[in-house]
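A protein chain is absent from this complex, but the other protein chains hold their places.
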Amino acid sequence: MSDDLYEDAIVGLAKAAHGAGKLDGADASAMVDNPLCGDRVTVEIKRDGGRTTAIGHSVKGCLLCRAAASMLGLHGTGLTAAEVTTNIAALDALLQHGAAPPAGAWPELIHFAPVSRHKSRFDCVRLPLQAAAKALSA
Amino acid sequence: MSDDLYEDAIVGLAKAAHGAGKLDGADASAMVDNPLCGDRVTVEIKRDGGRTTAIGHSVKGCLLCRAAASMLGLHGTGLTAAEVTTNIAALDALLQHGAAPPAGAWPELIHFAPVSRHKSRFDCVRLPLQAAAKALSA
Amino acid sequence: MALDVQRLRTEFPILSTQPGGRTLHYLDNAATAQMPRAVIDAVTRHETGDRANVARGVHALAERATAAFEGARAAVADYLNASSPEEVAFTSGTTAAINLAAHGLGAHLKPGDEVVLSELEHHSNIVPWQMLRERTGIEIKVLPVTEDGRIDFTFFDRIVTKRCRLIALTHVSNVTGAVTDVAPVVEAARAVGALVLLDGAQAVPHGPVDVRALGVDLYAFSGHKMYGPNGIGALWGKRDVLAMMPPMLGGGGMIRHVTFARTAYADPPKRFEAGTPPIAQAVGLGAAAQWVQALDREAVAAHELRLTGKMLSGLATVPGLRVIGPTGLQGRRGVVSFAVEGVHPHDLCQWLNDRFGVALRGGHHCAEPLMQRFGLDGTSRASLAPYNTDADIDALVEGVADARRNLA
Partner (left out) sequence: MALDVQRLRTEFPILSTQPGGRTLHYLDNAATAQMPRAVIDAVTRHETGDRANVARGVHALAERATAAFEGARAAVADYLNASSPEEVAFTSGTTAAINLAAHGLGAHLKPGDEVVLSELEHHSNIVPWQMLRERTGIEIKVLPVTEDGRIDFTFFDRIVTKRCRLIALTHVSNVTGAVTDVAPVVEAARAVGALVLLDGAQAVPHGPVDVRALGVDLYAFSGHKMYGPNGIGALWGKRDVLAMMPPMLGGGGMIRHVTFARTAYADPPKRFEAGTPPIAQAVGLGAAAQWVQALDREAVAAHELRLTGKMLSGLATVPGLRVIGPTGLQGRRGVVSFAVEGVHPHDLCQWLNDRFGVALRGGHHCAEPLMQRFGLDGTSRASLAPYNTDADIDALVEGVADARRNLA
């Protein structure tokens, strides 16, 4: 049962690396890191009003981190700060209490359910979302 | 068997307090203390050549320390540095290994035999002798 | 409900041993309290089932050890009613905790700034401030002690001036048993913008402490005095107070990033926990906190109060005996120091050990200034824990009387 931390969906998401890379002419960017493990994520956004028109990310981190960044990339257009916050809350509820993501949350969130058994890895998944939140509020 | 640390001989020796008090016109004096327990002994001597003609001591310390000082007082006249050293060695052998004092050592030493079971009290007994040795080598 | 002392005693294997060849009457609890089975087992269980280094490790044992260590932090925070586990920095004990505070606050003190202590303090709440005085030129001001061994607040207003930056006092005296009245201290400190640190070494064994209700800024204590392991203690601090303190020790675990050119430190409490922390000991401390919390606190207090009364009235019958500290039961704990005319504390303690099986402590109790205040070289001290009995007090009183008859 602990076998599925790296289930195909997560590995696939990481390898797909949606939105990976630098963004030309970004309107805002933010870097967050986890000194405990050295992971570091930079997210760049372009926006129009309160919504993103594009997202790019550079991840120095583990596969879980890359998968989360890739999920972010999938939803990189038309994103609002509130939406990111909602998804961070849904992720936290999933990781900490195993709560199923509410309707409207990103469908890929559920792939991270197996991480809930590994407290030391929570931050790996949260990092890209935190960077996005920071960039959106910049 | 541990009952005899304060056997009558030791208590009697302490109460007799041979040589207690200050010495007028001392030739030399020495103070030693044990910071662990706060005991402090000052020994004053008068001497003629290498031998004492009188000894006085002030003890701020426990009964074992006072008994040892009193023993020193008993032998306060005609003492040499070598004699003190010999008796310290005999005392150490008694305390550390239960060795009977050799012929020629002070007869009262044997009263301190029960102290050998109480490492934390060794220094109480040694202090007056160390002060005497220090005064004699001053 | 009265405390079931006999049942409680069965939790402490050492109480039924005969270390000196006689039934043990352990009245040296203020030096180190004994450890219940629950705590011993918690430590052993950790070492045999969850042992690993904490943080950064992703394998199962490392995750378990980290959960156990952070769980212990939460248990300690709960014991202190702290706002958050992050306000608890583990140290090796009270002494290390106060040194950490002195180092951390010291970074913000200037020559002439004043730290107020009392004559009642343990060396561990004196020497760190003296060392700081040498480094930074602060002034140390000392609250005197009353005849009955309490901090004397008569001159409080004169001693706590505008230059005061910190008042650091013992919460309960390890010599006189007096409980410090904290509220006026906090009030006076607030009035001049000073912080308050309490040395809680002798307070925490008597049940949970509410640091928020006390209103202090920093609180230090040791595990081994509250039925926990050696080698562990904690400094609790308000978040913003800890945040302004630089670390005292450098090393693994307390950094954000290291290069040879520059190193950035982690946030509290990690900032203060350089190197592999005392993991199993923290687990033991957490278990000890929970063990104390599970006791019927009122029953324990009533039991200790009754034994303290019995001890004070029993000792009062011994001629030439003088209690150093409050002779009544108000505002004091079951720590009773006394001097017997003509009998050195070490002789008295030895006599009580050898002939009565009573374990006391004799000497200056790391409170030399207090001894000087009372013109003594030392005292004998009996100190209670919930597992003490009437028989312990009977043996004490009988032994002291006997020692006096034979040694004075």
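All chains are identified by letter, namely A, B and C, in their written order; residue positions are counted from 1 within each chain.
Rule of thumb we're sticking to: a residue touches a chain if its C-beta (ideal position, glycine included) is under 8 Å from a C-beta of that chain, and two chains touch if they have at least 3 such contacts.
Everything numeric in this text was worked out from a predicted model, so none of it was measured.
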Touching partners, among the displayed chains, of the absent chain: A, B, C
Would you mind spotting which of C:P128, C:G177, C:P205 or C:P268 touches the chain that isn't drawn? C:P128
Looking at C:R165, C:K270, C:R333 or C:R361, which makes contact with the chain not pictured? C:R361
Among C:V5, C:A38, C:A74 or C:V142, single out the residue that touches the unshown chain. C:V142
Per the definition of touch given earlier, which of C:H206, C:H346 or C:R404 contacts the omitted chain? C:H346
For subunit C, which residues lie in contact with the unshown chain of the complex? 13-14, 17, 19-21, 24, 26, 28, 31-32, 34-35, 40, 43-44, 47-53, 56-62, 64, 92-96, 98-99, 117, 122-124, 126-128, 130-131, 140, 142, 222, 224, 229-232, 247-255, 257-260, 263, 274-281, 346, 349-350, 352-353, 358-363, 366, 368-369, 372
Absent-chain interface as seen on subunit A, which is shown: 1-3, 5-6, 11, 37-38, 60-64, 118, 121, 124
Considering the whole complex, not just the chains shown, which residues of subunit B touch the missing one? 35-37, 118-121
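Note that in this section only the chains that are shown with their structure count from here on.
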Touch graph of the chains shown: is it line, ring, star, complete or other? line
Between subunit A and subunit C, what is the separation of their C-alpha centroids in Å? 47
Find the geometric centre of each of subunit A and subunit B from their Cα atoms only, then give the gap between the two centres in Å, rounded to an integer. 79
Where subunit B and subunit C are represented by their mean Cα positions, the distance between them in whole Å: 38
